[in-house]
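Apart from one protein chain that is not included, each protein chain of the complex appears where it belongs.
Presenting subunit A:
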Amino acid sequence: MQLNRDALLQAYRRMRTIREFEERLHIENRTGEIAGFTHLYAGQEAVAVGVCEHLTDKDWIASTHRGHGHCIAKGCDVGGMMKEIYGRADGLCKGKGGSMHIADLDKGMLGANAIVGGGPPIAVGAAIAAKLAGEGHVAVSFTGDGGSNQGTVLEALNMAAVLKVPKIFVFENNGYSEHTGAAYALAGQDLGRRVEGFGIPVFRADGFDFFSVYEAMRQALEIARNGGGPAAVYATCTRYFGHFEGDPQNYRAKGEVEKFREESDCLTGFRARVTEAGLIDAAALDAIDADVLAEIDTATVAAKSAAPPTAADVLTDVYISY
């Protein structure tokens, strides 16, 4: 294992932060205080964190409509994110973007993206910039099984391969394109084979297992950071909540999520692995759990009481000059 104790603790903290953030939003959504659409990432934490733990602020990621996990994994401020989701003036995007448009360019986060398939072409461009800069940085896009069916994703795969840019395509197959199963909507089923058709090496990962994703990403980066052009990580996983908050999930068998939670949960798996290996004791992980719970609680309370934007704010930030 290449990760030292601090790195393991950090990875666990990030995954736990995503989990608590999303679980809390799931509860708070029912109060009616949160406007608009919210798409929760809980269940998929190992993918975002397994990928982003390899990255620095100078590496770019382009996310999806289900973006909270990617944002937290890339280092976006949790308090600022919560305020953004509550539509507050001092939210990360001043309340102008909301859940689906959280971005922090200083952290290399090119934005969640409410257009499914919108991110991969953007990440190709960031990879062009990284290649020109020649400092070994990469651009990463996250795409679901649903998004993988967008033409833009195929265009991006082809163009990244043609231009040999340092781009990692991360595919997260969580089994559902909105309310329709991947078993129906994903022709060929094995998305990795589709990507290999572009001559792009694919590293398959168990999306429930942080270590599996982390290793797949390491291999992909070895290619991309060393002038080998694009690579891909293909992770299979599940989401614990609906497509959006309020989705009754009539398309899922009874007990499906509970089974995943019991048998495959990424946090439970991580905890077992590091404690059984004697790398970290359970008390240290418990302390993180308590810490994170308090942090999310503070963030939520602060977001609820923060001031909303004013009507005058509608008119700002359209152009830099006009």
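Operating definition for what follows: a residue touches a chain if its C-beta (ideal position, glycine included) is under 8 Å from a C-beta of that chain, and two chains touch if they have at least 3 such contacts; residues count from 1.
Keep this in mind: contacts and distances are computed from a predicted model.
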| item | value |
| --- | --- |
| Protein name (UniProt record) of the chain left out of view, among "Lactate utilization protein B", "NADH-quinone oxidoreductase subunit J", "Alpha-ketoacid dehydrogenase subunit beta" or "Transport permease protein" | "Alpha-ketoacid dehydrogenase subunit beta" |
| Touch with the omitted chain, as defined above, among A:110, A:182, A:274 or A:296 | A:110 |
| Contacting the left-out chain in the complete assembly, out of A:163, A:279 or A:293 | A:163 |
| Among A:70, A:131 or A:225, residue touching the chain not depicted | A:131 |
| Residue numbers in subunit A that touch the chain omitted from display | 60, 62, 91-97, 101, 103-106, 110-111, 113-115, 118, 120-132, 139, 151-152, 155-156, 158-159, 162-163, 316-322 |
